[in-house]
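All protein chains of the complex are present and in place, except for one that has been dropped.
Naming follows writing order (A, B and C), and every chain is counted from residue 1.
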Amino acid sequence: MEPAVSSAGAIERMDPGHAAYLLGGAGDEITLRANQQAWQDLRLWPRTLHSLAGSHARIDLHGRTWPTPLLVAPMAHQMLAHPHGEQGTALAAASQGVGLVLSCQASQPLESVAGAVRADAQRGPLWFQLYLQPRPEDTLTLVRRAEAAGFEALVLTIDAPVQGVRDRELRTGFSLPPHLSAVNLAPPPAEPLDALLARAPTHDDIAWLRRHTRLPLLLKGVLHPADAAAAVALGIDGLIVSNHGGRTLDTTVATAHALPAVVRAVAGAVPVLVDGGIRRGTDVIKALALGASAVLVGRPVLAGLAEDGAMGVARVLRRLRDEFVAAQALCGCRSPAEAAGLDLLRPD
Amino acid sequence: MEPAVSSAGAIERMDPGHAAYLLGGAGDEITLRANQQAWQDLRLWPRTLHSLAGSHARIDLHGRTWPTPLLVAPMAHQMLAHPHGEQGTALAAASQGVGLVLSCQASQPLESVAGAVRADAQRGPLWFQLYLQPRPEDTLTLVRRAEAAGFEALVLTIDAPVQGVRDRELRTGFSLPPHLSAVNLAPPPAEPLDALLARAPTHDDIAWLRRHTRLPLLLKGVLHPADAAAAVALGIDGLIVSNHGGRTLDTTVATAHALPAVVRAVAGAVPVLVDGGIRRGTDVIKALALGASAVLVGRPVLAGLAEDGAMGVARVLRRLRDEFVAAQALCGCRSPAEAAGLDLLRPD
Amino acid sequence: MEPAVSSAGAIERMDPGHAAYLLGGAGDEITLRANQQAWQDLRLWPRTLHSLAGSHARIDLHGRTWPTPLLVAPMAHQMLAHPHGEQGTALAAASQGVGLVLSCQASQPLESVAGAVRADAQRGPLWFQLYLQPRPEDTLTLVRRAEAAGFEALVLTIDAPVQGVRDRELRTGFSLPPHLSAVNLAPPPAEPLDALLARAPTHDDIAWLRRHTRLPLLLKGVLHPADAAAAVALGIDGLIVSNHGGRTLDTTVATAHALPAVVRAVAGAVPVLVDGGIRRGTDVIKALALGASAVLVGRPVLAGLAEDGAMGVARVLRRLRDEFVAAQALCGCRSPAEAAGLDLLRPD
Partner (left out) sequence: MEPAVSSAGAIERMDPGHAAYLLGGAGDEITLRANQQAWQDLRLWPRTLHSLAGSHARIDLHGRTWPTPLLVAPMAHQMLAHPHGEQGTALAAASQGVGLVLSCQASQPLESVAGAVRADAQRGPLWFQLYLQPRPEDTLTLVRRAEAAGFEALVLTIDAPVQGVRDRELRTGFSLPPHLSAVNLAPPPAEPLDALLARAPTHDDIAWLRRHTRLPLLLKGVLHPADAAAAVALGIDGLIVSNHGGRTLDTTVATAHALPAVVRAVAGAVPVLVDGGIRRGTDVIKALALGASAVLVGRPVLAGLAEDGAMGVARVLRRLRDEFVAAQALCGCRSPAEAAGLDLLRPD
């Protein structure tokens, strides 16, 4: 076991523009840092003297059992980090029992990514992330392709109706290299801001999408408990508490701070997942203690991919899983389900 | 779109004495920093799934509609920053739909500044800031000139009865260069401290000024809710929550911390505006969420002016406006009025 | 007006051992810093629109009126800082309307220090600080000499029954140079720790001293409200909230944090003063707002003395007084008595 690949190290070695796009955040990157700090600041209050016989890391989600409470967050254009791209990430995640949420802005065909891991008996969940496309028929085409490829749930991202302010990308003059593109999507039309805003996802859009697929549908990008409750009422199958990893709107509430209110609002009706700032096994168990069913991990995966392709991703995820297993035992819990009962302390 | 001109950069390139005067603060500059920090520390809690069709940035103030909730704060001696001076600032602000509050200590005639932008259909509000002059007739002369020049409101500054302690100016030995002066004012008499204190504005002075002009009258420099309520009772038409940008009394309450109590005390009777530390579009939407009708921006404008004259100011204001528009959409609001309903979280 | 002599600068130029003794603190100097930080962290909430005509800085104490709410704190061995010693400090303080509390460990005869300023009509209070001496008759001798020399009150220090842990003195190997001594005191006996502890001042000692002088008697070194109330019951005439400038016990409560509870416990029965960390005029007005009648200033005076003798002290005190006068006006107060009504905000 080696120390995890740190984002800082990867940033130093990467092209500054690529690092700005892949690992940077919006504005002054306050939320990017605050997400991590919020997990770090929570204090574990371990239990002792309970039997740990039969410990495991498994979770149940949408009627199935998965090996770990970990998934790779959806991230666009992974070939920018390494030629292995999304396939490399998928293989590495499967090898560690970690789930995959494939971005609709992937740099490789969704069918080939799913095909590489679908049959792996040890893998975690295989989900597909999408944005509502400018034309509804394009959205449905994506959904049908994802269903056909064997994805097991859809994750609709709802928190980015417009581009965020990306100071670091502006400073480095980043633009996507010509040989990379979102190969799964129709070329986007040039839209004025007004049109873009008019297309922001609404309750009606969710209801429409819900009607058009039998796959479980999760919404990603919910922070406010009132929105969470409204989403549940629309019949969705899960929520991902997220601020887009601090990439769109700076100084939003950290996800660790938003999670408890969302969990209370949802009241167990659907699973609540969370992403943003998860770097350590102790962060994972804190998320479970706050009521999350599982967590999504983003930048550390990209840093591992940039460092060493699929092997780098596997190293990052193996370490995170091992840290989580150790943390679970040291907190006196036998399983992620037991971790939901842990007390935490917020330092002052 | 380019990154905003930062004050830090401008300070490095400016004459240290000029920077001390234009961009420095009182004492240890604790309030100067705390103003910015207070906005930054507030956490946005965005809403989702609401339609954003028909989004706009317009506000209503004193019966008129303006393109943005942004105004340039009154700042003296702008030719110290750049030969374009107040006219440059005025033209740049108008080009971005941003209002202008002209300082009575402007280095250019108020008539020429107003004349340069008065007829611009896209501009924001055109207001005139004044101090009570040693002789009442001089105050009235200023008021009549402002009325005649087309200014649409008067802003009386009430929070600087005496000079503040300006360590940085003392260290750099700053004094106004001989070719610059407050061309709109009668030469100030040499007054002992006692006389200066005896002239500090009182409730009677406000009532007197209120009787002597038909223009809307706003008070700038209110921090305490009891003073806000008393001012409303005097018939004024608006309040600007301000600590003079941290230039007079160090370690005062940050304006973001004073704003909510003032808004509660005023209870909607008149518009409440705020300045101090606004640097980002997210700061603007936070001010609106706390009940402000609009915000005033100071040092970033001077930094832009010092950097590149009117062009520099336009760049700064365009970026601030664009950031605000993006933040508004990403918070799920269609207008500044809707932003008033946003929840914020204060991290601990 | 020039910037104040900062302790940091003076420390750099002084002999490290002398600086350790004169300006250092106990342990890790956490309380030394916390005292300053506590004042700095309090936020002023200025008032406006009130008449400032007739403003002044005078206070009433024990039936007399004094020009400012400022006193020089008792500090031992001032000739270590500069040959002017305590006389220099006394003359400088008198010239600025600042009171003097002479340490019984002064390096110059108490009679000559008092004689130098007693007749000055512009001076502040002239008080004498003492510790209980090993032999009661030595204590009474000190009291009689102080009475005869014209001191107007006695200040008994009660918070240093044993030496504190002075890491910086130990590191620099400081010891008092042979030509300096506490000339007003009988040579101290070599006492074992047990004897020292047995002599720690008690309620009985206070009652005894109270019976043996007609001068007002103040206790210095009270932090806990229960001790404050007990002291008042013994008939003392004032309390000085102090942690010995952070020189004896590190990590004690900052004086700004202890002051409000003491003020409540005393409930106006006697004046409450405070020292520790006062560096700015804004610190002074905050102490008044928290209920202090006056403040004592220590290290800045020594730093000024080390820098330039009596002139250095005068410069430091003039600046502090000027800053206080400006702060009082900018807070909308006409006098120290009015400052007692100011609201403060503690940032979080």
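Just so we're on the same page, contacts are C-beta pairs under 8 Å (C-beta built on N, C-alpha and C of every residue); 3 or more make two chains touch, one makes a residue touch a chain.
The structure presented is a predicted model; accordingly, all values stated were derived computationally and were not measured.
Note that the undisplayed chain, when the full complex is considered, contacts A, C.
In the complete complex, the residue from C:G88, C:P201 or C:G291 that touches the missing chain is C:P201. Only one of C:H18, C:H50, C:H84 or C:H257 touches the absent chain when the whole complex is considered: C:H257.
Contact between chain A and the absent chain runs through residues 1-3, 40, 42-55, 280-282, 286, 322-323, 325-327, 329-331, 343, 345, 347-348.
Those residues of chain C that touch the chain absent from the view are 27-28, 30, 34, 158-165, 167, 170-171, 193-194, 197-198, 200-203, 206, 221-224, 226-227, 230-231, 243, 248-254, 257-258, 346, 348.
One rule holds for everything that comes next: only the chains that are shown with their structure count from here on.
Chain-to-chain contact here is organised linearly: an open path runs through the chains from one end to the other.
A rotation of 90 degrees, rounded to a multiple of 5, brings the CA atoms of chain B into register with those of chain C.
The mean-CA centres of chain B and chain C are about 42 angstrom from one another, to the nearest whole unit.
Under the contact definition stated at the top, not a single residue of chain C touches 2 or more other chains.
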